[in-house]
Structure formats: C-alpha cells, structure tokens
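Supplied in structure tokens, the structure appears directly below.
Apart from one protein chain that is not included, each protein chain of the complex appears where it belongs.
Residue numbering begins at 1 within each chain, and the chains themselves are lettered A and B in the order written.
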Amino acid sequence: MKPRSFSTFHLILLALFSALVIVAKIALRTPLQLPGHSGIFWMAIIVIGAKVVHKPGAASIIGITSGLLAGFLGLGDFGALNTFLSYAMVGVASDLLLWLLGGDTEILIVAILVGIFGHMGKFLTKWVFGVITGAPLGFVALGLLRSIIGYIVFGAVGGLLGWLTLKALRRAGFFAYLAEKR
Amino acid sequence: MPRLIPVLRANQVSFRYPQEGHGLEPVSLEIAPGELTLVTGPSGCGKSTLARCLMGLIPHLYHGELTGEVWLNGYRTSDASMWQLAEKAGMVFQNPAAQMLAPSVEDEIIFGLENLGLPPEEITSRLENVLQDFNLTHLRQRNPQTLSGGEQQRLALAAIMARQPQALILDEPLSMLDTTAAGDLIAYLQRFAAEGKTLIVFEHRQEYLDDVPGLRHIALEGKAKEERKVPSANPLPAQESFRLEVENLGVQLGGRIVLQNLNLSLDSGQILVVVGRNGVGKTTLLRSLAGLQKHSGSAKVVTVRGEQPPNLGMVFQNPDLQLFNASVRDEILYRLPRPDMAYYRWLVAALGLQPYEATPPLLLSEGEKKRLALGLVLMRRPAHGVLLDEPSLGQDHAHKDILVHMLRMLADAGQLVMMTTHDLTLASQADRLILLGPEGLLADGPTASVLEDDSAWAKAGIALPNWFLREHKTGGSG
Partner (left out) sequence: MRVGQTGRSHRVSLVDASPLRKADPRAKLFISLAVSLVVMMPLERLAIFLGLYIFFLWWARLLIPSAQQIWRLKWLLIVLFAFDWWLISLEHALLICTRLALLTGVFALFFSTTTTRELGLALERLRVPYRYAFSLSLAFQSLGLLEDEWRAIREAQLSRGVEPRIFSFRQLVSQVGDLISLAVPAIVLTTKRAWAITEAAYARGFDSPHRTSYRTLSFSRFDFVLMAGAVILIALLYWRFA
C-alpha cells in the first residue's frame, strides 16, 4: 500500500479544527467591529493545526473545509462564493508561507508571520473580489488602510496565540499523547 | 464437551506505548465461540490496551512496541488488514457520544454496512432488522448526538451487530450509563450470548454481570498505580452552621421547562446526592446554585446573622474543560495571589495527588484528573461548599474511596457538599438523597429511608438492580 500523505486521524482532526474555526468565529462576535478581529482564533487554529498535523497542505484543508462550512451556514456578507474563497485562501496562503519558512510553527517568528500572511490572504481575496466587480473605489473610500492594519494586527495576534497555545500544549504533555497515534 | 477452536487467542501479548507509563504486561488467554467473558482489573492495569490488542486497533492505529501475538478467527492481527479484522470482531467503546459518526441513526448503521461492501437491498434488510431488534425504529431520523447515553450505547451496539461479527469486544460499555440503561445493555448482551455469539466485556462495574449465567471471569493484575495513604487529620476550620434555602426554583432551556417550583431546605455539614434519570435537570440544579444558570425563584444562604447569596464552588463532570497548565501544582495555584501553602500541601495529599505535583495534568489518569479539578476549586475556598457533577463517572473504587473521604472531611468541617450521580453505590454513602423525576421532586430525605421508597423509584423510572438491593435494602419487597 502506498503511504498516504494524511492519515485518517489527521483528516478527521483537521475537519474538527475547521469546525472549531467556525465556532470560534461565531463566538467572537463583538460590538467593536474592528476589521478582521475574528483572525485571533482563526489564525491560532491554523498555526496549531499546521504543527499538530505536521504535513504540507494541512492549513489548506482547514481553510477549504471551513470555507464550505461557512458557505452552508451563510456566513459573510458577500455571498457564499466570496466566503468560500476567502476562507480557502487563508489556508492556502498559510501553507505557502509555511513551505517557504520550513513549516515549524513552534518558532515564534514563523507563527506570527504565518498569522499575518494567512490573514492577509483573506483580505486580498476580498480586495480582488472588489477589483473584479469594479468596486474598489468604494472600498478605498471606506478605509482600506484601517482594514489592512486591522488584518495585520489580528493576524499577528492570532499567530502569537497559536504559538503560546502550542507551547502550553507541549508543556501539558499533549504531544506525548499524540505521539502514540498513527 | 469437545474443545472448540478458540475465536480469540492471545499468546503472551504485551504492549508498551512510546512514552513512559502505561501499557500492558504479558497476558495469554483463549476464548471459545459462544463464551461470555468478563475481564476486570484496577484502573491502569491495561484493560483498555488489551481490548485494543484483541480487536487489532493495536498495532494498526497505535505506535508502540507489541510483543507476543493475537489470533482473531484465523487471522494474526499484526498481519491482517484492519478491515478484515473488523469483519470478524466488533468493538463498542466506553464513551457513547464519542463513537457516533453519522448525521442520523440510520446512517450510523448504514456506515458499517457500506464498508462491508453489501448491495443496497441487503443493506436495507439488515438496517430494518437491526432498527427493530434494538428498538430504534422511532429514532431512525434523529441525530445521534441528541440521544441519551443509553440510547447511544444501544445504537453503537446495533451498528456493530448489523455487521454480524463473530465476536464482540466491549471496552467499559457500562461506565457512562445510568443504572437502568446499564441493565438494558446487559439484557442485550445476554441475548447475544444465548444466540452463540462470543462476547468479551472489559468492565469494572462487574456487579451488573454477577447474575449472568455461564459467565467466565478473568482478573487482570498488572501494575496498578499505588494509591497513597490519605492523611486523616482534618485541618479545615469548623464553620458556623447555615441553611441553603431554595425557593420556587425554575429553569427554562430553549423553551423547555427543565426545573419548576423546586423547594429545598438544605443543612450545612452534610453530603447531599441528587439522583434521577438523564434530562431531569440534575446538572441544571447544580448550575443554578453555582450562579451559572439563569433561573426564577431564589437560592440563599441563611445563618443566624442573616441572609446572603450562596458561594459554592462547581466541579464539572469533564475535567478536560479546565486543565491547561504545565503541572498539577501550577494548575491548582493558577492566578492565586497569596496561596496558603500549608493548605495546598494538605489538599494535594488528601486528594492523593502528591506523587504527581510536577506531572502535566493531561498525563494523569481520568480519576486523578477529576480529583485535580476538585482540588483547584477547593483551593479557592468557596465559603459555603462544593457542587460536584458526576464525580465518579467511569472511575474505579480507589478513586471513589479518596473522593468520599475528602467530601466527608468537608462536610465535617461544616460545609455543604452536593453531587449528582448515576452511581448508586456512591449515592448510598450520602447523608441525604434527593430523587428527581421528570415532574420534579419525587423524594427527599435521609438516604436510607429514600432507598426504601419503592414507589418513588418506580416513578423516577429507575429500577434498582438486584445486586444493589441485596447490599443496601434491609426489608421491602426487593
């Protein structure tokens, strides 16, 4: 039998992490309306998922699966296509950067960069969507700069939270628990 | 009788997980077709590991070092594929909710039949049969996650039996069930045994199987963790007595009335136990008293000096909800500005956690984790006492002994201790028993006298099992 890139356990784990992304996103509704605030838990889960299932493509699977979930749940204001693509892009962009940086999100700087870059993937999707429909004029007027800063900050904070969580998980014996599972 | 070729044969099988600690010491056993075998042993002796070795999940899904060999119906488990082994034997796991994997009851059963590669007509006929056999027809479109624990365990069994395996391995199938559901499950198992199926039950609640005829009993010894002697001195300062007055307490959850017009007057210095079937609002009652649940009516603490809101610490059923620190010590002392270290040391010893002070919480056994969750609540010294939700669920006797000892010390110091449980043996050690039914309070009084109230238990829908009646009831019809 050909060795599979992802074991069944890994796929199930990534699927549940994707559901966790959605749960965290809904849990984090805030009256402050800062652009991109949901990135805190979102990027944290991607950073954690990429370490727990240490294989290229893990972040993309989380992105695509959570995008499909979000589509069925009707999340996002610009319709299911936009929602799906921006969620998927978060994963793909994170994977791309992980591939360039060597893939270990237990290194603080990697975790934070993945947080920022992955989150910017979502922002770019929304932006490109605007460009295609010819709408960016409006977006510029509505504060492009504020959005970019929001996305970068919350992406970085998400990366930081992911890194801190990984560190806590390591100390709490989580990786020993994981090591016995195929 | 001629000797039958064993369905299952383990030859000096042992297993070590890659990390230090638990595992399985060498075991040999042979199980003949049609036998009903009970495997018991203290927590940590490797029951669960042996069950997984027999099923073949070890070595197929686990890393680690397997020695010896297991033969399942002519296959050596380490050579055959997992799906081949799964056609010969089925396995039911401890946690009923965690093994549900489909969107509906029907799909849960269909999943295993599709994996057998059966044609649609055959799947339909087996599905209908099994739904009927297990009394699941009326639930067929339901989401398995919305069923009760007993129904889920029945469904897990149905999903396996539909595949018609020759042997059935059950890993502590009763430990999360209430008395009535556990009794139901045993009745099914007896029926399969009578039909000539081979059954191996790994279970520490062996009293449920005492009356099963033809039962073969294997006791595993292994190296059980040695439980430390618990200090007997009680350093808790005696507290002035008070009464917790609950008046007209009512709770609605999502439009459904869970509790209504509940009135209780509870004296401090006692262990109180709340018993009732799933869904009668036991946990909701605790949550209301802990201030975690919006409710109508009132709950207040009355002392000679006046009234005040209750300050009760809540210990949750699942300790994994809380544990995130690097060691037992860090977990208990997390964010305490000036901890009383003498009290801390006594607490850790009294909970039997002294050897593990530096151990990461996730590596503790379930019983130790449950005691740790109690410890971190007690370290915060709630003024009036503690509330415990199912503190013994899935645990062995060693854990229960430490727990009851600790709770008794709290009560002796004048605190109020209140817990919910499905475990009648634990319940019988309380001072006062509150029996809840779907319509509300059914009985409330000293434990011994409530246990005698047959009509209340009948209304609660709880059948007191024979082994329990033998031990705890003096008179009555039994």
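Remarks
Just so we're on the same page, a contact is a pair of C-beta atoms (placed from the backbone, for glycine too) under 8 Å apart; a residue touches a chain by one contact, two chains touch by 3 or more.
Keep in mind that this is a model prediction, so the values were computed, not measured.
When the full complex is taken into account, the listed residue touching the unshown chain is B:A86, out of B:L24, B:L50, B:A86 or B:V105.
Touching the chain that is not shown, out of B:L72, B:V301 or B:L376: B:L376 (per the contact rule at the top). Residue B:I110 is the one among B:L8, B:C53, B:V70 or B:I110 that touches the chain not shown. Although one chain is not shown, part of subunit A still touches it, namely residues 8-9, 11-20, 22-24, 26-32, 34, 37, 40-41, 44, 48, 52, 65-66, 68-69, 71-74, 77-82, 84, 129, 132-135, 137-138, 141-142, 153, 157, 160-161, 164-165, 168-169, 172, 174, 177-178, 181. Interface residues of subunit B facing the missing partner chain: 55, 57, 60-61, 81-83, 86-87, 90-91, 93, 95, 98-103, 107, 110-120, 123, 143, 145, 156, 159-160, 163, 290, 292, 313-314, 316, 318, 320-324, 334-335, 362, 376-377, 380.
As a convention for this text, only the chains that are shown with their structure count from here on.
Residues of subunit B that touch subunit A in their complex: 17-19, 60-64, 323-326, 359-363.
For subunit A in complex with subunit B, the residues that touch the partner chain are 9, 168, 171-174, 176-177, 179-182.
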